[in-house]
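Shown here: the complex without one of its protein chains, the others still in place.
Chain naming follows the written order as A, B and C, and within any one chain the residues start at number 1.
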Amino acid sequence: MAYEMYQEQILDHYKHPRNRGEMPDADLQARDYNPLCGDDLTIYLKTDEKGTITDVKFTGQGCAISQSSASMLTMMLKGKNISEAKGIDPDRIVKMLGIPLSAVRLKCALLSLQVLKKALFSKELSQAETMKE
Amino acid sequence: MAYEMYQEQILDHYKHPRNRGEMPDADLQARDYNPLCGDDLTIYLKTDEKGTITDVKFTGQGCAISQSSASMLTMMLKGKNISEAKGIDPDRIVKMLGIPLSAVRLKCALLSLQVLKKALFSKELSQAETMKE
Amino acid sequence: MERTKPSLDVAKIKKDFPIMERKIHGKPLCYLDSAATSQKPRQVIEAVSEFYSNYNANVHRAIYELGEDATRGYEGAREKIAHFINARSSSEIVFTRGTTESINIVAYGWGIKGKLGKGDEIVSTVMEHHSNHIPWFFVQDYKGVKLSWIDIDDEGYLKMEDLDRLVTERTKMVAVTQCSNVLGTINPIKEIAKKAHEVNALCLVDAAQSVPHFPVDVQNLDCDLLAFSGHKMLGPTGIGVLYGKEKVLEEMEPMLGGGEMIREVHLGRATWNDVPWKFEGGTPDPAGAVGLGAAIDYLSSLGMQNVRKHEIELNAYGLEMLGKIKGIRILGPMDPKKRGGLIAFTIPEAHPHDIAAILDAEGIAIRSGHNCAQPLMERCGIPATARASFYVYNSPEDIDRLIKGLKKVQEVFA
Partner (left out) sequence: MERTKPSLDVAKIKKDFPIMERKIHGKPLCYLDSAATSQKPRQVIEAVSEFYSNYNANVHRAIYELGEDATRGYEGAREKIAHFINARSSSEIVFTRGTTESINIVAYGWGIKGKLGKGDEIVSTVMEHHSNHIPWFFVQDYKGVKLSWIDIDDEGYLKMEDLDRLVTERTKMVAVTQCSNVLGTINPIKEIAKKAHEVNALCLVDAAQSVPHFPVDVQNLDCDLLAFSGHKMLGPTGIGVLYGKEKVLEEMEPMLGGGEMIREVHLGRATWNDVPWKFEGGTPDPAGAVGLGAAIDYLSSLGMQNVRKHEIELNAYGLEMLGKIKGIRILGPMDPKKRGGLIAFTIPEAHPHDIAAILDAEGIAIRSGHNCAQPLMERCGIPATARASFYVYNSPEDIDRLIKGLKKVQEVFA
């Protein structure tokens, strides 16, 4: 299984991550952590007034699967609407990667989606929290 | 093993316990309890100024082994000196009963000795405690 | 007396239990102590051996095939258990060492480490096993809460008027056994949980004697927490379960701190893993879990309804035959349908210890003593009982042997 996992595409994204870097003026951002293996990921998003994602970046460290998944996901996001991005489901990520994944590695693969969702819903969360107060 | 355990002597002491009863004016007394099976035993002793055991009684409830052991032990005690009684060891009880005993039943058999020792040493204990205060 | 077709094919079942071939003092084993611990079928023994022989590894964290197999075994067993008691999801199933640890996890995580304080009350019953007493004594001692106990009536049923009287706005927990290990009484958990919820209290169920013996549906009972032991339901020793509604588990603090149960650790501070793993500090016991899974497969293949019917049949025959013994005192309900598959009793001639010893000479294993329920013994005014308990490998012939054995006891002590 392992060798099928490390396909050229995956390795390419791992070695040459797209959209890697910080974004100090991000509109939305979130971080999460996979306690089992130490993968650590932050995603930053810039959006315009129509809710279109205009820029996206990520930082963090982890295995080839979690990092290439982040790289590929961020590529997919630019130009998408927030509500569209909210609809991305795990299956989509698995298809995007196109490799066999065990249960443990699935967590690595889905960390990027998990962080993205956290970022996308962070505004509503903080709004909801403000309203509560 | 069981049938060898319930010999005539044991059953006789169980059904017709010697020295059974309370002793409100005891010089020494103690109670103990076997948490595994619920055997419960109190021994009362009367002694004269020379330290001779002049009377002995026991109360409590439990299985044939613990109760007959108490009955037989109390019989053995009358006329003995306290220091002599302190020297009675578990082997002596096992020989006195003269039956095969498993580890669990050994606890039943030795409860009476345990309570006797507690009673015999209770004076010193309470003296020691008084001194501490 | 002609008997109807039995619910279980005991002769066939017995062949699955290697220990049934053992001779005790030259006589075939007649095992009537399953309420203490059950025997294990070949299927369970082999599941454990096979784990060690084929896919033993640390679960969850291993990035290699063995570890993935072990994790599948462990988490697969969790799924089986969830299904067996009809939990909503496997994240409601915490693996523990047994009923005792399960209840302690609640006593610490919800009680001692929780928000309880003076003025709060916990209601239990006089028929509880020590495992459902002592943890609450701890909470009383460390948090100053008040404990009270629902009494029983002369037949051994809970006094339901006590439930109404004791469960008040101050009550935060009602902790009660589903089936007494001495009286056999099966308690109306659904009603008790409903009453607890009326005052916003939680309801914890000690299911050590119920889950092994009859169908238990946690959603139907609507209890908040439920504890049972693998070793009493054909499973290995050292493994058990705490069921909890997800929300209830999420609000509880962990008892054991260590590996597995953490998310992030820094010097002096840490955050916890998700439920159920938050409560599973330390390397898990996958061999135990897999063995318990095999036990559940075995019980499911028999059908828990059939297991229950079988035990009612044994109860009926046992109560009838024991009832003929002069001077016998049988504890608990006399209706075989209203009790779990066990009968505790005393006879005037002999102490329970001596009964057990003589029965042993006849190859019959029963329990004697206080059955880890001293407060109940005190309540009933007896220091100890003899107890015969039944399971899937017992037949009416075992009861016949018990009765014959008791005659021997009477002869010896005549």
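Just so it is clear, a contact is a pair of C-beta atoms (placed from the backbone, for glycine too) under 8 Å apart; a residue touches a chain by one contact, two chains touch by 3 or more.
Keep in mind it's a predicted model, so treat the numbers as computed, not measured.
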Residue among B:35, B:51 or B:79 touching the omitted chain: B:35
Positions on subunit A where the hidden chain makes contact: 1-3, 5-6, 11, 15, 36-40, 61-65, 105, 108
Interface with the unshown chain - residue positions in subunit C: 18-19, 22, 24-25, 29, 31, 33, 36-37, 39-40, 44-45, 48-49, 52-58, 61-67, 97-101, 103-104, 107-108, 113, 126, 129-131, 133-135, 137-138, 140, 142, 147, 149, 229, 231, 236-239, 255-259, 261-262, 264-270, 281-288, 353, 356-357, 359-360, 364-369, 372, 374-375, 378
Residues of subunit B (touch criterion as defined above) contacting the omitted chain: 33, 35-37, 102-105
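The rule is short, and it goes like this: only the chains that are shown with their structure count from here on.
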Chain pair, most C-beta pairs within the contact cut-off: B-C
Distance between chain centroids, defined by C-alpha means - subunit A, subunit B (Å): 77
Distance between the centres, which are taken as Cα means, of subunit C and subunit B, whole angstrom: 38
Touching two or more other chains - residues of subunit C: none
Overlap residues in subunit B, where contacts from two or more other chains coincide: none
